[in-house]
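The other protein chains are all here in position, but one chain of the complex has been omitted.
Per-chain residue numbering starts at 1, and chain names A, B and C are given in the order in which the chains are listed.
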Amino acid sequence: MASTATSASTTNDPLEPIPLIEGAQTDESLNSSLLNHVWRLPGKGWWTLFGLALAGLGLLVVGITVTLWKGIGMWGNNIPVGWAFGIINFVWWIGIGHAGTLISAILLLLQQKWRTSINRFAEAMTLFAVICALLFPLIHTGRPWFAAYWLMPYPSVQGIWPQFKSPLVWDVFAVSTYFTISLLFWFLGLIPDLASLRDSSKKPMQKVIYGLFALGWRGSGRHWAEYKWAYLLLAGLSTPLVLSVHTIVSFDFAVSILPGWHTTVFPPYFVAGAVFSGFAMVVTWMVPARQFLGLKHVVTLKHLENMNKVILATGLMVSYGYAMEHFIAWYSGSQYEFAEFFEVRMRGPMAPVYWLMMFCNVVVPNIFWFKKARTNLLIMWVTALLVNVGMWCERFNIIATSLHRDFLPSKWELYAPTWVDWSIYLGTIGLFSTLFLLFLKFVPAVAVTEVKELRHELAHKAHGHAEEAHG
Amino acid sequence: MFWARTPYARASQTPVEQPLEFDHRHHTRDEGIDCRYCHNTVDKAPFASIPPTQLCLNCHSQVWNKSPLLEPVRQSFIENKPLVWNRVYKVPEFVYFNHSIHVGKGVGCVTCHGRVDQMAAVEKQTPLNMGWCLDCHRHPEKNLRPVSEVTNMTWHAEGDADETARVLAEKNDVHTRTSCTTCHR
Amino acid sequence: MSSHDQDPPQDHPEDHARSTIVGNGASSGSTRRISLPIVDEALAATEAASGAAREQRKYWRSIAEKEGSPKLAAAATREFPPGASELPPSDVSRRSFMKLFGGGAAAAGLAACHPPQEQAIPFVRRPEEVTPGNALHFATAYGVEGFGMGLIVESHEGRPTKIEGNPDHHDSLGATGRYEQALLQGLYDNDRAKQLKHKDQPLTWRSFLGQMAVLSARHAADGGAKLRFLTEPTASPLQLELRKRILEKFPKAKFTSYSSIAGDGAADGLKLAYGKYVEARHELTRASVIVSLDADFLGEGPESVRAQRQFAAGRQTGAPMNRLYVVEPALTVTGMSADHRLRLRAGDVAGFALALATELGRRPGFAQLAGIAGAGRGVTAGDPKWIGAVASDLIKHRGQSLLIAGRRQPAAVHAVVAAINAALDNVGTTVTYATPLLADPLAGPKALVPLAEEIASGQVDTLVITAYNPVYTAPVDLKFDKLLARVPTTVYSAAYEDETAAVASYVIPAAHVLESWGDARATDGTVSLVQPLIAPLWAGYTDVEILSAFLGEGDLGAYEVLRRSWAAKQSTVPGATAEFDQVWEKWVGDGVIVGTETAPEAALALDGAAIQQGLGALLSSAPKGGGIEIAFVPDYKVVDGRFANSAWLQELPDPVHKITWDNAALISPAMAKTLGVEVERDNDKFSVLVIEYKDRRVHAPALIAPGHADDAITLALGYGRTGAESVASGVGFNAGALRGSDAPWFDRGAQVSLATGMHLFGLTQNHWSMENREPAIATSLAEFENAHSEARELIEERRSELPVIHEPHDYSKEQYKWGMTIDLGKCTGCSACVVACQAENNIPTVGQEQVVRGREMQWIRVDRYYSGELEDPEVIVQPLMCQHCETAPCEYVCPVNATVHSDEGLNEMVYNRCVGTRYCSNNCPYKVRRFNFLDFTSETPAVRRLGMNPEVTVRSRGVMEKCTYCVQRIERKRIDVRVAGRLIEDGELKTACQQGCPAGAIEFGNLNDPKSRVTKSQADERRYDLLHELGTRPRTAYLARVRNLNPELAKG
Partner (left out) sequence: MSHEGGFEPRRFVIGQFAGPEAMLDATRKMRERGHKKLDTHTPYPVHGIEEALGLGRAKIPTIVLCGAITGACLAYALIYFMNVVDFPINVANRPIHSMPANIPIMFELSVLLGGTSSFFGLMALMKLPQPYHPVFEAESFWRASIDGFFLSIEVPKGQSPEAVAAELKSLSDVSIEIVEESER
């Protein structure tokens, strides 16, 4: 017996100019449509993408093997440029991850209805981005086989401990916490959906597997009562967490004395940048995904537009960050700071990256002032891509460019990445895509339960309106 | 981190077989030979030194000069081929341990090497890991003795041990040194 | 994880350092040296290592295991060199060898949680002077140009590990140059000639002697009419004696001294001036005005080390300072130290000399010079104002001034200079002349011509070559390789299987100086005995042994020959009255034979007239005409190629241009513009030039050299080697291919054009300017004496107390507070410290490709900055190593406590704790940290490992390293004095760079001792801290350089 609740077409809702859920949906229809992509055998598109992703993953394996075998010297790093691609990509990925948490957690706290259809998606992205990010701090060290555990505070027979004044140790705690919490948060949200997968699966094998992951969830009211709290609290914790993580990442630089690193504006400006690039990444993936997975009716233009608004906002914050950096560099009166921003970056050998960054992060997002752009799939997709590029350039500027010319001109050196650098970078994109495609294949890409709940609420509202209408 | 603390992992407390049946008990206890007769660079060099074959023969050209047990020694001397012993104590390559300073400041042989005079085959008595080194480098007093007594296997402080320790530390001008470069260079 | 707790063996950085050592103290014969069979094994191991290495998982397996591999052991036994002991190749680790009584340990097999059983191998007979783990020091001597510099060699268990200067030696004064430091690499060089060969057939020494006996018998018949010897220029009494005896036996035989870098101008010029051959000796301590005419007396030559010390002595403010004028085409070490520098083409220097003479001649009391100048027939060069100023300055300091002409300059210049020095009453004070000590006064490329002609005309049957590699170094027009082919028998004493060895019929592996007995003279004649530190690694034979072969004494051995000759000469040595054995021990021990110095010639009369007429002829024959000038210089690193196989020197940045692993065609910026030379990749990549001269042409990459004379190219010799030397071959281009015997040093008329393509240099510094940051402060004396001058205020600002957030750590209670001072006024940038540091601290070399990537490893970086206009810049050099900041930025960012502070304020670097995040380097404002980006050590041949310093950990891949203030020396000294129950006294502890520094520009010591030199120097009014405004509180301080400018020439 399907639920007989009235159709939840919410088009007549004045507050929702574009519907959050399109068409007349029932719990069941939602259920089938949203889980459909799990049951359906993957199509050509998925396989091609998956093939590409695996190829990328291959690159990663090659890159890492070479690095471990021959040493970090296979990368382009040198003295003075001790950090380059490794840390650039680390920061880039972490940044991307942040949007996920932000969407799922912060928007939840702010009770943004439009979040529901995309949060699962975003959280997954967070998780995978963090996995990619986690790779780098480890493999970029000279002796990973020690770095893997010497940064952990454990009682070794050497009787020596980590050095807790070092931002790198903070990183270890921040990033690992971030990963753990995001994982738990994501999984907690998944449990009810896993249950419905279990219950709607046809093949016994699937039943067993999903059943195991569903932990025997039976939608008990007593459970829901605690569950809602737990979920809310995790969200509550993730919100400051996500802010702290990128703040701490920014400490890696802000705590040092290097011109271009030693900057107090870094924490907020890194967080803004993170959200900026993160949302861009979500859009980059969401636009094609809703197409191929048939999620158009739950991930509507409204969602995309909202995200574009966030991109615009954070983009402006980032621009402000740049402005401040340059202002302080001049205002501080430090010749090293000044040279860093107005000579090295603007006119040095790495200047093209700087100007590309400026274009992508400062100029491009402004297109979202126009509703046409915000709601045009192609434009928003290209913009999002450019923003991703721009944010990568930003990290390159901060890290490599600052390093390659610092205090003493006698040790100024050029930096050029090697094929290993590139293959590892592309490799992580491959890893990310692989995980993502697997996720799309085996787990509901949209939080079914929450969408149903939303439908219910909307239906209620609609109902109410209807009654008023009849007087 | 627990494994590393087991004696096995440190290869200690297991007697080490030697190519030649050399018995420290006999030489030190019965014959009363001082450690420094054979390990004669211990007080002036980083290394206590395994005695060259020549040194064995100082005595054994007279005593037991026919003993089959000593055949390898004579062989070594005649063929100019070193005796190959199995090592008992070894610190990692990046640790620069110096016997002369420890002996010079009154750290007894027995403190690290144990009652060698009671060992048929010598075995490693102490963990030799950094934590263990640090213990003593932080509080050396408790392991001090008059420099004259360093080779004494049975020396014990008379009266108030802590007081003697303090006095000795004073007298031998012993410092606590825990700077990394004390041992790592 | 737990198993890693205790650093599983395969991850010890040091494993890569392991080299095999077993002592069995078989003291060889009469000598004190210890022949270690283990050494032979190391050699054997090396042969196989290359092969064995492949199959190793290099990135974590150790060389020790490598050598332990059965394959290798087999190889070792097979490859056993002659004279090796029967000891089975047992594989032993360098350090554990020390640890256990001159025994060693073999890391058996793989990483088990249970440590592997290792062996300990004692001596059989321990040589009485050997105390395992305590170094011994022996005196010996070595020199490149015929004179010997006294050396003290540190030896661990019979393996030389470090070379220092001999404080008692006239030319060393305790310091060394670049080459001496690098001798070790020459010794432990796997490329050395190892096998005595005749026409590529192995030969034993005995049968060689037999064949030589036959040969000399045949030559004796006609008095040796067709017997020729080609030797290095030498002042060695023993060599001279052998020469004499050979000539007695073969009256018609001839000896030729030859070195491609010897200049003949001085000898001829002085002969012209004084009527006979004399050698000039210079005393810079007494000179307050020095004028160098294309003479790089601080940078090269047997006198250079002493010259630097003496010159530096006159660079202290508060005392009368000396003033240095330099006239030269391309910047040199001397040029960089100049107060005033005039860039002139080498060919124009003669003009300058005459112009100066003319100018002086105009002044009252110098009429005699006018005449001489007159003979110059108006040949002149240089800015008259400049010349005028110099002239008056010279006259002002009459009697305490000095003119020095360079080796490249022709006789005319030297003659004029001699005349001027005489006119200025400098003779006897700043310059003295003595009867030549060298066997032949003329030994330059020209000296080769007569020999070449004789060979060409078939008058030579046997040619014995102990000179360095003539086939490569000889002027191309002689076609020496073809000539040698014509000589029936050529005997070549070969350090390497080089170009000459390829064509010689007898190739005799030369013993390295550290393997040889012999003697040498200092430039003042003092004799030093050369004693071996180690038995020849591969059967090597000394020149002495080869020459004595022609006296039928070849089997005597150098030791016996030397001892006999000195036993005979004992009476000639004043004060050596005791029993010869005692005297001998003393001589060998001291490294110098006191009383053997030769007095300068008194009452020499300058023959002005002779100069006058000689001059005309000389000048007419001097190079004229237009066109571009090409000039050749001995390289600062490989000299004439003889050090080309030393990776240390190849990778040492050229003192002036910071080139590694290359030579270049140095041209002025203006000339580069006219030629259209392109520069790419941030000053790393330059266009390649085609240089055509007569019928010769070479492709040479251009390098823009500020301060270079226009229309002139400077080319360094010694590169483009084609011999079988793995390091040397393929590095740079052979400038010698342009060099003719008629004009061996410089000539006009070269055609230069751009070739296609660019060349990527391994430059360690490609930024010339200080970007207005003034890390290295240079000022003029006038400015400095004005307390309110800009420079003075800058210095004050950089030594002022800075506000602090929390109180600085208090070190005053500590026994020691280590600190260093570097005097930029004294530092000439010669870079000896860099090599000394490399030798002391087991610093690896990385190769050009890595240098290009910016991964050079030398702990000391000698920065060179140009200021002023590019065409005629002022230059300042600044050695930069870890500053040991008290609030070190590197420390607080290290996540694992791998770099922290010691109780005495050292910035410690704990290699075995380092995980290689490189954060410390990023945060180091001086960028003095070095990172092992790749495995730079484990591939080092085992034989090379023998020379490594056992007191210093060899760093593994992925580990950060940096200057430690030679903490190993501090700790060893501390232990020694504490066992003795006293404190370290000032001066008894020196860092490697300080000890090596010829100029004495580096002071190191205890800042808690108010009387210590370093405390005093840090109180100097020139003292300032580098990047002081960052509040890093560096322990290393700098003393600003003060230029003693001539007011008449001072700009503005």
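Simple rule for what comes next: a contact is a pair of C-beta atoms (placed from the backbone, for glycine too) under 8 Å apart; a residue touches a chain by one contact, two chains touch by 3 or more.
Quantities reported herein were computed from a predicted structural model and do not represent experimental measurements.
A.B. asks: In the full complex, which of C:897, C:953, C:968 or C:994 touches the chain missing from this view?
C.D. replies: C:897
A.B. asks: Among A:110, A:205, A:225 or A:378, choose the residue that contacts the chain missing from this document, as touch is defined above.
C.D. replies: Selected residue, touching the omitted chain: A:225.
A.B. asks: Taking the full complex into account, what residues of chain C touch the chain not shown?
C.D. replies: Interface residues of chain C facing the absent chain: 806, 808-809, 885-892, 894, 897, 900-903, 1033.
A.B. asks: Which chain A residues would touch the chain omitted from the figure, given the whole complex?
C.D. replies: That gives, for chain A, the contact residues 1-5, 26-28, 31, 153, 159-165, 167, 169-170, 173-174, 176-177, 180-181, 184-185, 187-188, 192, 195-196, 198-200, 211-212, 215-230, 233-234, 237-238, 240-241, 244, 248, 251, 449-450, 452-453, 456.
The definition used in the following text is that only the chains that are shown with their structure count from here on.
A.B. asks: Which chain's mean C-alpha position is the greatest distance from chain B's?
C.D. replies: Following the centroid criterion, the farthest chain would be A.
A.B. asks: Report the inter-centroid distance (CA atoms only) between chain A and chain C in whole Å.
C.D. replies: 58
A.B. asks: Using Cα averages as centroids, what's the distance between chain B and chain C in whole Å?
C.D. replies: 44
A.B. asks: Scan chain A for residues touching two or more other chains and write them down.
C.D. replies: 156-158, 160
A.B. asks: Identify all positions of chain C at which a residue touches two or more other chains, and write them in rising order.
C.D. replies: Residues 1, 5-6, 900, 913 of chain C touch two or more partner chains.
A.B. asks: Mind listing the chain C positions that touch chain B in their complex?
C.D. replies: 1-3, 5-7, 12-15, 17-18, 22-26, 85-87, 90, 93, 95-96, 98-103, 105, 113-115, 117-126, 131-134, 900, 902-904, 906, 908, 910-913, 951-953, 964, 967-968, 970-971, 975, 978-979, 981
A.B. asks: Give every residue of chain B touching chain C within the complex, in rising order.
C.D. replies: So the residues of chain B in touch with chain C come to 1-4, 8-11, 16, 39, 41, 43-54, 76-77, 79-87, 90-94, 96-98, 100-101, 104-105, 129, 173, 177, 179-182, 184-185.
A.B. asks: In their shared complex, at which residues does chain A touch chain B?
C.D. replies: My answer: residues 154-160.
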